[in-house]
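To start, the structure itself, in structure tokens.
Every protein chain except one is present and positioned as in the full complex.
Letters are used for the chains, namely A, B and C, taken in the order the chains are written, and counting of residues starts over at 1 for each.
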């Protein structure tokens, strides 16, 4: 099998503890990621699932190098980017894109939809940036008049589409999606997931998809890693993990999901 | 069996003649029963609970319809009498445990408030009752927790405190407004279980507001499905989740992700269904005049 | 909306008066005539034609001095306000965006600056620099930049934590590029609102300095100088005090209301 696009080995991250601020000396550090090893294979979708405090968003920000890991190695396409500085990263930036959880905060309120999607292409001097941007917007079903609108004039689902279009603009080789449907209504969530699914198929994207919702992960992802308190408790092909969870925590997570079938006994199950 | 709560033709709007947030809502909840209110954001599901408790935001008011609680029409009661009745017999479990406790007051006082100030209990008896309740929601050191400020306890603990406070005065009806939306699934399950147990033990009726079809399915015998402030489907869960739902209810269920049948879940709501609902709402608005 | 137009209208009027002062003013603002001292305004008994708002104790025309005073007021407002805005915003942006020791140094300087009573500091600076319009402008800029720096620093800090800054990092924009495209456009409205407020403050500070006789030579028509003069004549010729006070009142009100109106105008884009 070909070399994976992203290779994480014993990845660690410790941040200064903001709650404990001693009078003298450096603040003690808390380990948020405790030695994670996994791969993201080319053309595959990796699900990263966990509850709050599991470190899943922090891990995401390390993968696109918004944060610098404090230990282990992170390889992208064979290159060690664990501690790469801004200059060294520059080469890879256009290949490592991200879709944010909260589009209201991740879309600059003063820029139009077109400008938001165009900006990355202009930065890299892509020819016909405007036409290309309109094309990408078309792909996320925001054609025509949407280009001229501003984020506050859009619905939550539409904003998230803009976020997706912006991430697609540079035709990156890797996209990180961080809880991108958690703030949306179920009907909108269904549309966004369907859209993402189609894009993955059509454009052969490599994706890491962070979510707290096992059901969504099950639908979208080929492989999954289950995170708890900064450690991987289980990893493997999604179908297998769901069919027969090896770790009790995975089983507990799965059992806690209320499926939309009436079942009075569910509450009293252990 | 007569209903504990019966809402008849409730209309709520922003200002006089402004847009309607609830459109002719009718429903009834029997004593000890659990009724679910589901819908997407903007469907007006929280508004119903706020209208019952009389805590609608400024500028939003009941325009017509009746809210019969134990035979009395709440909308017709004088303000003071209504506040007293609601204070004694109806309680709310709010959504966000972070903002639902006053950060400047100790937890104990926030549980006993209602007992001391509305029911006129003496402080000692109220504190004993609060300790008892905290024990019921599986908080191990009630004395210590009552002395603590909200920021000193965990999020899950805060939600338990809020549940204890809701049951403190043995209300006949509890309105739970998305009480588990901010929680992780494992914690959600514990909290739902806790609410269910307390409700059964105290014989309280529960109006459970949520956007999650899964939670309703597990918790409620009957439910109302809302769209744009209008009840589009109402009845036993067995029917709505079973053979004969309204097309919109069916669509919401189909849109809900499920790990056991991934291919059949996450179905977008058909545009035809939405169009039909919008036409219905528009037609209803044409006929409606501000009473 | 109404207040934006009202305030803007008054400021426009002031601007016209300032630019065309020599042509509009009915009299020479400096001409003294002891036979015409303390003439009442035109609606009162005993007035002289051509002296619409009366004269002061040296027989100088109040209206003409008021119109020429608008010049000095606006020059100070624009230059001092602009300079304070420039210094304060740049330092605030630097502190908020760079963080680290830059932030600590600038923050400490702001702390020190804020520990001076501003009016006393201004009087002190002008006393040191020597009276004159330029010292007034320098003094105001040197003192009031902190008003900008404090607010802009906080705002920049808040902006830097937004996800759209992270998203600009992800597409590979440089730090300077992010400052220019993501941060500054979102901070600019605040700067404009503060600038409008600051211009009102500058007008007042100039008046205060003239009042304690430190601005420019006491012959020159300044509103503060007129107020100082009027304060001594308050029982004999109250109009000498009232006219510049009213002008000052409306100008300060107009600047602040213009700022507030501007904020409302710009705000909806954000929400």
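Following the convention adopted for this analysis, a residue touches a chain if its C-beta (ideal position, glycine included) is under 8 Å from a C-beta of that chain, and two chains touch if they have at least 3 such contacts.
Keep this in mind: contacts and distances are computed from a predicted model.
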Determine which name in "Dipeptide transport system permease protein DppB", "ABC transporter", "Acyl-CoA dehydrogenase family protein" or "Hydrogenase expression/formation protein HypE" the UniProt entry assigns to the undisplayed chain of the complex. "Dipeptide transport system permease protein DppB"
Which displayed chains the hidden chain touches across the whole complex: B, C
Determine which one of B:8, B:70, B:96 or B:170 touches the chain that has been left out. B:96
Out of C:24, C:42, C:58 or C:212, which touches the unshown chain? C:212
For the chain left out of this view, which of C:75, C:90, C:119 or C:266 touches it? C:119
State which residues belonging to chain C touch the missing partner chain. 108-109, 111-112, 114-121, 123-125, 127-128, 130, 197, 200-201, 204, 207-208, 211-212, 214, 227, 231, 234-235, 238, 241-242, 245, 248-249, 252-253, 255-257, 260
Residues from chain B at the interface with the omitted partner, ascending: 50, 53-55, 57-59, 80, 83-84, 86-88, 90-92, 94-96, 99-105, 110, 113-114, 117-118, 149, 151
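We adopt the following convention: only the chains that are shown with their structure count from here on.
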Just grab the chain with the largest centre-to-centre distance to chain A, centres being mean Cα coordinates. C
Go ahead and note the Å separation of the Cα centroids belonging to chain B and chain C. 54
Which residues of chain A touch chain B once you look at their complex with the stated criterion? 51-52, 185-187, 189-191, 193-194, 212-216, 218-219, 242, 252-254, 256-264, 266-268
Could you please specify the touching residues of chain A with respect to chain C in the complex? 61, 64, 66, 86, 89-90, 93-94, 96-98, 100-102, 105-110, 119-120, 123-124, 150, 152, 166, 170
For the complex, which residues does chain C have touching chain A? 162-164, 166-167, 169-175, 177, 181-182, 185-186, 268-271
